[in-house]
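Structure in structure tokens, see below.
Note that one protein chain is taken out, while the other chains of the complex remain in position.
Here is subunit A:
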Amino acid sequence: MVEKELTIQLETGLQARPAAKFVQEANRFSSDIFLEKDGKRVNAKSIMGVMSLAIGSKEVVELQAEGPDEQQAMDSLITFIENS
């Protein structure tokens, strides 16, 4: 399992559209991917789960991935969060 703490750079936070994009990106991988904020852990492949966290700009989340392509998944999602 790989995990990393990230700060959301997106100025608007993870609103509906960016959240959907994030979930779409996560769904490209077969690993189990989770997103955690304030002790609440959700499946990163579930749009409702990710949106229920209501992640704002500059908030810190923890990304965890476990499975055959965990490292690729991690790299790709980190790039997504840091560059969008």
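Here is the rule we go by: contacts are C-beta pairs under 8 Å (C-beta built on N, C-alpha and C of every residue); 3 or more make two chains touch, one makes a residue touch a chain; residues count from 1.
Here is the rule we use: contacts and distances are computed from a predicted model.
Missing chain, UniProt protein name: "HPr kinase/phosphorylase", from among "HPr kinase/phosphorylase", "siroheme decarboxylase", "Electron transfer flavoprotein subunit beta" or "Chromosomal replication initiator protein DnaA".
Check A:Thr7, A:Asn27 or A:Gln72 against the missing chain and you find that the one touching it is A:Asn27. Taking the whole complex into account, subunit A touches the unshown chain at residues 27, 39-43, 45-49, 51-52, 54.
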